[in-house]
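I have a structure I would like to understand better, so I am pasting it below and will then ask my questions one at a time.
The complex is shown incomplete by one protein chain, all other protein chains being positioned as in the whole.
Per-chain residue numbering starts at 1, and chain names A and B are given in the order in which the chains are listed.
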Amino acid sequence: MSPTNYLLLSALLFSIGTVGVLVRRNAIVVFMCVELMLNAVNLSLVTFSRINGSLDGQVMAFFVMVVAAAEVVVGLSIIMAIFRTRRTASVDDANLLKY
Amino acid sequence: MSSELLSQLPPVAPASGAGSAAWILVALPALGAAVLFLGGRRTDRWGHLLGTATVLLSFVYGVVLFFSALALPGEERVRDLPLYEWFASGSLSVEFGLRLDPLSLTFVLLITGVGSLIHIYSVGYMAHDENRRKFFAMLNLFVASMLVLVLGNGFLTLYLGWEGVGLASYLLIGFYVQRPLAASAAKKAFLMNRVGDVGLALAIFILFAQLGTTQYTEVFARIGELSPGAVTAVALLLLLGACGKSGQFPLQAWLPDAMEGPTPVSALIHAATMVTAGVYLVARSHPIYDLTPTGQLVVTIVGAVTLLIGAIVGCAYDDIKKVLAYSTVSQIGYMMLAVGLGPIGYAAGLAHLLTHGFFKAGLFLGAGSVMHGMADETDMRRFGGLWRHMPITFATFTLGYLALIGFPFLSGFYSKDLIIEAALGGSPVRGWLLGGAALLAAGLTSFYMTRLMLMTFFGPERWRSLTPRSAPWDPSLESEAAPQHPEPGHGSPEHYHPHESPPSMTVPMIVLAIGSVGAGAFLVIGERLGGWLEPSIGPVREVEEAVIPTGLVPGIASVLMLLGAGIAYLTVGRRPVPVERPQRVSLPVRAARADLYANTINEKAIARPGIWLSRALVYVDNRGVDGAVNGTAALLGGASGRARRTQTGFVRSYALTMLGGSLVLVAALLAVALP
Partner (left out) sequence: MGSQSFSDALGVDYGALAPLLIVLGGACVSVLLEAVLPRVRRRSVQLVFSLAVVVVALAAVIIRATSGAGDVVVLAGSLSVDAPGLFLWGTLLALAVPSVLMLADRSVEPGGVFVADPEALAEAQERVGAGSLRSTSSGLPSGTGTDTHGVVGRRGGAGPEPTTPPEMHTEIFPFVLFALGGMLAFSAANDLLTMFVALEVLSLPLYLLCGLARRRRLLSQEAAVKYFLLGAFASAFFLYGVALLYGYAGSVRLADIAASAAGPLRSDALLFAGLALLVVGLMFKASVGPFHTWTPDVYQGAPTPVTAFMAACTKVAAFGAILRVFTVAFGTTALEWRGVLWAVAIASMVIGTVLGITQTDLKRMVAYSSVAHAGFILIGCLAITPAGLSGTLFYLLAYGFTTIAILGLVSLVRSGDGEAGHLSGYAGLAQRSPVVAAALSFCLLALAGVPLTSGFTAKFAVFSAGLADGMAPLVIVGLVCSAIAAFFYLRVIVLMYFSDPAPDGPTVSLPGPMTTVAITLGVAVTLLLGVLPTAALEWAGAGTFLG
């Protein structure tokens, strides 16, 4: 199977993640969509690693995973904090700062 | 061409002696401004005295410098005083220094001299204003910036002063911030000045990008290296800057509105000094303009158009300060025309600049004195017969008036004739057009100024028989002309108690009146000014092949002057002036039917087209130029208000914006990069 297909799959996953960010209201789901985008990139990295015949891309994928994990910690704590004060995790309700 | 020109540029010597401390000129008023701004209320009691003293000291020092320069032989009078290296790094090198030469010293004397008088006048004029300290702080800031502008030895230093005077002028026009008119006038002045500033900044950037320097000495020595197109571009951009600052066509509309500021400001900034900055810029950059006939031609056209517009529109207003403001626009048009003519006109333009500084400042102070005595009224229809009540104001105002209309042997007579003679030179078509415009405007000047005199100082005392207030007619303030002092009884006869102003106000007026009488003769006869300025702007060239023999010009100008005054007497002086502006129905056709002047056939032949033209120009000015400015402002504001709504506060719509931007960016890059 041609590696190009993996790249297409990766682009598709990235797009799904992007659309998810745009359409979902729950902050946690939005955040999960961002994680989906990061993992789609991971797929790309590994595929390119395969195409290029170097291991760099796979190493990078590990880095991305670690960074994503750190992002989860920070992200969930922020979402938790706002949930505690507002009793809602909808991103559309956080709408005081505008214009 | 350029080599011939380079040989004309005088050598630049380092400043020594009294000149080596020339920075004191700027430092004194700057210090005054800093103390007054930062001192706060503590300086309220003596702040105005400090402000006046610093400018006076600057003037004294300027006089010292002037005489020390006179003592030098002509070729050593151009001196540079490097103060410090502003930036220097790799490709950037800008020096901060002063240029002491006859041109800058002339301006120093004008700025500090007239500035001192106006400071003294303001002590009396602003005596009852609780913000007097702030007012003096800003006047000092203005004087300091203006001195930087004229004393700088490079375009960047000039730009520093340029921004400074723009800022000070903006603040001073909006001084009565509680009046909406003042705020909007300040806004308009600011916007129009910014248009000019962008032009100046671009010109400087081009010079810097092409030559790697902005110092006058080097720029003028190497300007020949630029392509002719670049030189013309620089010249036109500099002209744009000059138009903004000097209220020249098409950026003239802010100047009359700027009269919302306190009257001393009108006199100092918007008559005598700041508005001449544009003329200074063109005269200073004469090596650039000398290389580009196109640039020079555009300068003369701008000057001629402006002087006509100003003179014609001046006939239409009833507000004493606005008439003077349009007169200023028109007179600066004369100067611009003169400096656009090249070596035959530089000295003439600068001579007119100086004499104008005297008489126009005097006229504005006179107008201020009238307002002071008439409870801040500016509508001339409500004046009348004031000469009995304020004799000193009347006498000084009359001298200024005679000087302005070019009454023989007074200041304006000499300087204006020089310009008209210069304008008549050149090719016949050009000579007739430019010279004709200058002559025609001389007649118009006489008309509107005589009208102003008659309505203000002569005739019945109309203010005695007023019914309570209705708004004065003014095209720009039809709807919102609020009385400046809304206390009860305003507008009724009991409200007006015309009286002479205190000595602190009359003395400056007297001094300026003396200047209005004598300055022209002193400067022009024997080419005193031309000879003095020669190291800066080159020798004065005689007019060749004028379309009208130069010997006849004074006579023709005088005849036109008398004609204008006569028409004004026939139309205004002989008949009662309605206190209210006759109802204006619609413009421009019905306007011509206004029966203000039209009684006799004689008048119909001359006055009606004049009224029609002036009303039409007022209309264009308000709806066209003002419309463009206000329209731009409204457009920006509206766009801003609408675009602001896109910041909805929803994080998802922000993400959408970002995604849209990213997609456009990716698509554009792929489209551009991939064949």
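By our rule, a residue touches a chain if its C-beta (ideal position, glycine included) is under 8 Å from a C-beta of that chain, and two chains touch if they have at least 3 such contacts.
Computed from a predicted structure; not experimentally measured.
Trainee: Which residue among B:Ala13, B:Leu109 or B:Val198 touches the omitted chain?
Mentor: B:Val198
Trainee: What is the set of subunit A residues that contact the non-displayed chain in the whole complex?
Mentor: Contacting residues on subunit A, toward the hidden partner: 7, 10, 14, 17, 21, 27, 30-31, 34, 37-38, 40-41, 44-45, 47-49, 51-52, 54, 56-57, 60, 63-64, 67, 70-71, 74-75, 77-79, 81-82, 84-87, 91, 94-98.
Trainee: Mind pulling the subunit B residues that touch the left-out chain?
Mentor: Within subunit B, the residues touching the omitted chain are 37-41, 84-92, 134, 156, 159-160, 163-164, 167, 170-171, 174-175, 177, 186-187, 190-191, 194-195, 197-198, 201-202, 205-206, 208-209, 636-637, 639-641, 643-644, 647, 649, 651, 654-655, 657-658, 660-662, 665-666, 668-670, 672-674.
Convention: only the chains that are shown with their structure count from here on.
Trainee: Using CA atom averages as chain centres, what separation in Å is found between subunit A and subunit B?
Mentor: Each chain reduced to its C-alpha mean, subunit A and subunit B end up 62 Å apart.
Trainee: Using the touch definition up top, name the residues of subunit B that touch subunit A in the complex.
Mentor: Residues of subunit B touching subunit A: 644-645, 647-652, 655-656, 659.
Trainee: Inside the complex, what are the residues of subunit A that reach subunit B?
Mentor: 18, 21-23, 25, 30, 91-92, 94-99
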